[in-house]
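Below is a structure I'd like to ask you about.
All protein chains of the complex are present and in place, except for one that has been dropped.
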Amino acid sequence: MTFLLLLSTPVCGALLLGVFGARRWAAHLNVGVSLITFIAACALTTQVVNSGPLLAAHEQFFVDSFNVFLVTLTAFVGLTTSIFSRPYMRVEMTHGRVAPTRLRLYHSMYQLFMATMLVALTTNNMGLLWVSMEAATLSTVLLVTLYRTPASLEAGWKYFILCGVGIAQALFGTILLYFAAEKVLGAAGGTALLWTHLNAVKGHLEPTVLGLAFVFLFVGYGTKVGLAPLHNWLPDAHAEGPTPISAVLSGLLLNVAIYAVVRCKVLVEGSLHSQLPSQILMCFGLLSVVLAAFLLWRQRDIKRLFAYSSIEHMGIITFAFGMGGPVANFAALLHMTVHSLTKSAIFFTVGHAAQKAGSQLMEDIRGLITLSPTIGWGLMMGSLAILGMPPFGVFASEFLILTTAMREQPWATPVLLAALGVAFAAIFGRVQPMVFGETTAKRLPHPPALLPVFAHLAIVLMLGLYVPPYLADWYRAAARLIGGE
Amino acid sequence: MTGTPLDLQLLNLCAALLLLLSFAMLAQRRVVTLVSLLAIQGVLLFVATLLLAWRTGERHLYLSAALTLALKVLLLPWLLHRLIRRLQVYWDTEPLLNISGTMLVGLLVVIFAFGLAQPIAALASTATRSAIGIAVAVILLSFVTMITRRKAMSQVVGFLSMENGLFFGAMSATYGMPMIVEFGVALDVLVAVLVLGVFFFQIREQFDSLDLHHLESLKESSTSSKTTPPVSAQSGQEH
Amino acid sequence: MTLYIDSSLRACLTLIGLWALIGVAGLLRPMSVGFVGRMLFPLGALCGLALAVVAVTSLGAPPEQAVLKVGLPDLPMHVRRDALASFFLLLLGGSSAGISIFAAGYFRRGEGTAPGLLCLQYHLFLASMGFVLLADDAYAFMVAWETMAVSSYFLVTTQHALGEIRRAGFLYLLIAHVGAIAILLSFGVMQGGSWQFTFDAMRGAHLTPYWATAAFLLALFGFGAKAGLVPLHVWLPEAHPAAPSPVSALMSGAMLKVAVYGVLRATFDLLGKPEWWWGLVLLTIGLFSAVYGVAFAAVQTDMKRLLAWSSIENLGIIFAAVGLGIVFYGVGMDSLAALALIAALYHSLNHAFIKSLLFLGTGAVLHSTGERNLGRLGGLIHRMPWVAWLTLVGALAMAGLPPLNGFVSEWLLLQAFLFAHEVPRTFVNMILPIGAALVALSAALAAYVMVKFFGVIFLGQPRESALARARDAGVLERIGLTWLVLGCISLGLLPTYLIGALRIVVAQFSGAALPRTGAPWWLLAPLAHRQASYSAPIFLIALMSSVVLTVLLVRRLYHYRVRRAPAWDGGFGRLDARMQDTAEGFGQPIRHIFGALFAVKRDLPSAFDPSPRYRVFVSDRIWQWLYVPLGTLVQRTADTLTWVQQGRISAYLTYSFTTLIVLLALML
Partner (left out) sequence: MKPIEILTQALELLAALAAAPLFLGWVNQCRAWLQNRRAPSIWLPYRGIRKLFHKDAVIAANASPFFRLAPYVVFGAMVVAAGIIPSMGTRLPFTVAADAIALVGLLATARVFLSLAAVDIGTAFGTLGARREMMVGFLAEPALLMVIFVASIISATTALPAIAESLATHRLGLYPSLAFTAIAFTLILLAENARLPIDNPATHLELTMIHEAMVLEYSARHLALMEWAAALKLFNYACIGFALFLPWGISIGTGSPLSLLASIPLLGAKLTVTGAALAFIETISAKLRVFRAPEFLAIAFMLAVLGLLVHLLLGA
């Protein structure tokens, strides 16, 4: 029952906001809906934790230990982003950058996006997974082009075409998967596309077909993850869209895409009995880390800077999943959580900072600490966290990944060391003058709602120092699931 | 081809025509004819699905044939034609690669696609297993069309022909996907076209032309911008 | 009544926790200097003192271990207090006690960040340093290590309004972070496939020589970056002057020693049997850093930068001593290895007290005159007698003059070098004695630097009229300075007690024992079969008695009349402050002799210049040779790679198309 509540709330939220989106209290409604979704997610989690994996709607939806923590994470970040977007969008309206009517589109698309995320996470049917990813792309395209500026149009167009083409490849991959599954599971009853069944028989599936299927699926969902050669849409989409959307894109969409890639990897690795999928993941992960680290060096727009940092972290996560093994998978899952929390917190502070300075160029943002200490310290702590400074959780996962890499793939560690060093120099070199130094800008009329920022950073700090036991069991169960017995 | 039953011959004919059509789209420069080619592709797809439904007696194939007819033959081409008339975009400028160049690339792509589909076809139990190669070829050809086109409209047509290729692939490999997925995919394609329509109006309004070279401002300027991170100056002291 | 806490480890943990608590308490009333200055910092000093006492009492005690509830799920944080950790806790507690008392009187409103925030960062810095010493698994070590780096970064950038302070802070954190990653990787290697990151597992894991060397070199890179060994030293002369004086005292005194602790823990404890040639690498780097550091110290014109460079010299000597210890340990000469390691530890403790004293002295000068440039100071001994005479003790100790503590560790090291020719490796036994000469050279140069430092600041005539208004340091500051001076003097006069304790420390962590000689408490004679001995108390008594005797005899036999008159002006009348030697002048011989080391740019006025000004810029060659090319390399790769993101959608589509085709081809 909670499962139905979880999926239906955002959908009817989207409908409701489609009608009343322009009202003054629409933002409160948005927060309310996200709150209900979050509560439903928590209830679902406790249910799954107590009574094990749950199959619903005659096996079309399947919630196990792997995707249940992602569901809670998605719901939580959705809630905090909606809290952040309330003051942010009001200031955007006062600045005249977005008309009230567009707010209706914004709110409804936001909730629709949340719905597609939750469906993608919980669905058991690979076809349905594809449909929800496509729907997510469509909803975010409208959100990215909210401001109707030439740049946002261009970003939207590129985002749509690149992801559209990518997703199309994923569809063909799903078809091949269906084709291979049908031979083993038989065409009757439509169980050929259900992940649980596929997982059960993955040993007997035809290796060559699954290999090709994996390539199409990897290129498809890899584009959504933003891995190196397929990443071009990500910086534009993040920089041009409104900041809550960049936070949600970075925090949630990338996680779900990686989730999809890992689901496929589990199937293919079972049948292929070769290390090829892991090696592909590792190479693309490493390529993304290196490319993003060097591209960080040349940035002038703050949101593009953090977009590239997202590509870098997604590269690290893919590399970790590629390495496989219980420790690496555990570290990758932990990294996904702390990355989405930290990156969304950073985008919240960046949003306010950009609003205050009136531009997203880093030269114009100066002396945030003197202007408003909460934003200044939020940005400083956030960037230190994302750069992997220890007290924060990002360091914990990077610690495990780097030490595992040192033993498993020693050739990769000098590359990682250099990339992390260059990324640190680039990001911190830019953030420091923004936070410190004198400023001439005036104070912000509306007090920034920075509760979400410090909530996220507190959780990341807690994860860095003490991972609660039940969360640890979650990760371990999920890591076993991915890594295979 | 002799000895195989009539409907199979027709199916293979449809597949061959589909391949020819995507080649034609690759070389076509007039946007209007491009859309009409897309419509013909829709018709061929409808005929092939109908034939297959008739041959295998699968009920949901009739449903998907009807869906293809409604969507890909009637609604989308009409919508695109209306958009072309409203936005007066009739000609596509010289593509990146001249026509003969694109044809050569297309040929290579087709050969690669057939080589790729060989192992799959060998395993397929469906009658139309040889058509899988053609489906892959159509997908990759439409991919190339999207790369070489400079007009937003022709890129959309390339995208839609890729969808057609996918449908044909699904149909020939596994007699179509389960119904719930078919509906989802069809819904997505419809919404995609609506969104693209909205896009065209906005791009037209901003750039008063649908040419894609306007959409190239967002890039990394490799000119040395002054805000390199402050790892600089030396620790000399001035007295 | 000795308050015997059941386990000294729990006592240390509570004290470190108390430090963190005091830091957080600073946030309660961040803007009030009274509350922070009068209440929290003295409390911090008390904690430091208590930590020193607990450390001293627990030096001999067997190691204790504990597991904290915090940390990763399958790797909770382990802590362990053994003799080595106790010694460095003693160092940290002792020096931080004096520094915190000084800081209590030092911080005033209106300078950079709010006092409350400063208190938080300061005490977090202390707590993280303490925790690094206690950490017993890779994760706890790394968390404490980088919290130390981050909190000290914020302390360095208190006055972040100034551009070069921000730059110094950035460079500092960048090198610290890269160093930390290197240490992380060396831990990754040390765990030897056992997937256990606790130090016990690492002690058990036996690595192949190849992996052991990789781990050692990575650890050396990481800890060398934090200790400021030469190729990685560029951040030190930038960061220390930028920080407020108590912080630079703490950084120079304690933080650099934590890096020494790291190297000792890694080579002797975790890697078990170090190879002998590792010591050679460490020795060469150490000696080169020593000479390089002191040569640059001699040409500096900013007093805090001068002290920062001299820290590089002293760390170079400490690492040379550790290197010598490893060489002896590698070839099996255990008692000599113990002697060299005792010299290294002794010098760390000395340097902690001396350098903190000097930095606090400059802090007092900076606060009363507002001047950091040596060219605008002078004659302060008349206005600030307390600070002057206390800093004089520090300067003499840094110059390594006999009765004080600087000389003792130098004496021990030279004794160890004396046997270097018995190392059974052909060329090495020839070269090692030359190392002794380099140590002597850097000690002598340190004397040169200290004469320049003390002479230009406190002696001579005041070079600026404003110096007349300089006031002496406050009471709290004087207490801090006197505590450190007492430390220097007692370390100088009573070395035998500490060396007895160090014997246990070295024996425990490296297994090399220095045999006990039956020398009385006042005589330092570490090597039984040698007649080399040195007794500071008798030495001081002899010197004092001869001086007093001369004074009495002269007063008795002749007279004690004295008359004041203007100084001899060479006959041409006008004698003003500008005629005495400037800081650059004092460094001129060094610039001349060590010309090859410096990149000197002179700014000579032309003949017709109405206001001729002679300016000389001495900069670090290593910055041009290593860091600038590195920066441009990254710049150029970034430029080439930006071509990837060129904006045209067809290009992006081609990327995904080619990836698809390549992967498919791969799969066939």
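Letters A, B and C mark the chains in the order given here, with residues in each chain numbered from 1 onward.
By definition in this document, contacts are C-beta pairs under 8 Å (C-beta built on N, C-alpha and C of every residue); 3 or more make two chains touch, one makes a residue touch a chain.
Keep in mind the model is a prediction, meaning the values are calculated, not measured.
> Considering all chains of the complex, which shown ones does the missing chain contact?
When the entire complex is considered, the left-out chain reaches C.
> Just to verify: which one of C:374, C:396, C:501 or C:618 makes contact with the chain not shown?
Of these options, the touching residue for the absent chain is C:396.
> Specify the residue from the set C:66, C:281, C:366 or C:414 that touches the hidden chain.
C:414
> Among C:451, C:494 or C:513, single out the residue that touches the unshown chain.
C:451
> What residues on chain C make contact with the chain left out of this view?
Residues touching the hidden chain, for chain C, are 378-379, 381-382, 388, 392, 396, 399-402, 407, 410-411, 414-415, 418, 421, 429-430, 433-434, 436-438, 440-441, 443-445, 447-448, 450-452, 454-456, 459-461, 523, 530-535, 538-539, 542-544, 546-547, 550-551, 554, 557-559, 561-570, 575, 577, 579-581, 585-586, 588-590, 592-593.
One rule holds for everything that comes next: only the chains that are shown with their structure count from here on.
> Which of line, ring, star, complete and other names the graph you get from chains that touch?
Contact pattern: complete, every chain touching every other.
> Computing the C-alpha centre of each chain, which chain sits at the greatest distance from chain A?
Checked the centroid distances; the maximum from chain A is C.
> Between A-C and B-C, which chain pair is linked by the larger number of C-beta contacts?
Looking at A-C and B-C side by side, A-C shows more C-beta contacts.
> How many angstrom between the C-alpha centroids of chain B and chain A?
Chain centroid spacing, chain A to chain B, equals 28 Å.
> How many angstrom lie between the centres of chain A and chain C, each centre taken as the mean Cα position?
44
> What whole-number Å value describes the gap between the mean CA coordinates of chain B and chain C?
67
> Which residues does chain A have that touch at least 2 chains other than itself?
Correct list: 157-158, 161, 165, 208, 212, 235, 295, 297-298, 425, 428-429, 432-433.
> Counting only residues that touch at least two other chains, what does the list for chain B look like?
Each of 116, 143, 146, 155, 215-218, 220-222, 228-231 in chain B touches at least two other chains.
> Taking the touch rule as given, give the residues of chain C at its contact with chain A in the complex, in rising order.
It comes out as residues 69-74, 138-139, 142-147, 149-150, 157, 160-161, 163, 166, 169-170, 173-174, 177-178, 180-182, 184-185, 187-189, 191, 193, 195, 197, 634-635, 637-639, 641-642, 644-645, 649, 651-653, 655-656, 658-660, 663-664, 666-667.
> Of all residues in chain A, which touch chain C in the complex?
Within the complex, chain A contacts chain C at residues 157-158, 161-162, 165-166, 169, 208, 211-212, 214-216, 218-219, 223, 229-230, 232-233, 235, 276, 280, 291, 294-295, 297-298, 327, 369, 384, 387, 389-391, 395-396, 399-400, 402-407, 413, 417, 420-422, 424-425, 428-429, 432-433, 436-438, 464-467, 469, 471-472, 475-476.
> Using the touch definition up top, name the residues of chain C that touch chain B in the complex.
Residues 163, 166-167, 170-171, 174, 234, 237-238, 300-302, 305, 373, 375, 582-584, 601, 615-620, 623-624, 627, 631, 635, 639, 642-643, 645-650, 653-654, 657, 660-661, 664-665, 668 of chain C touch chain B in their complex.
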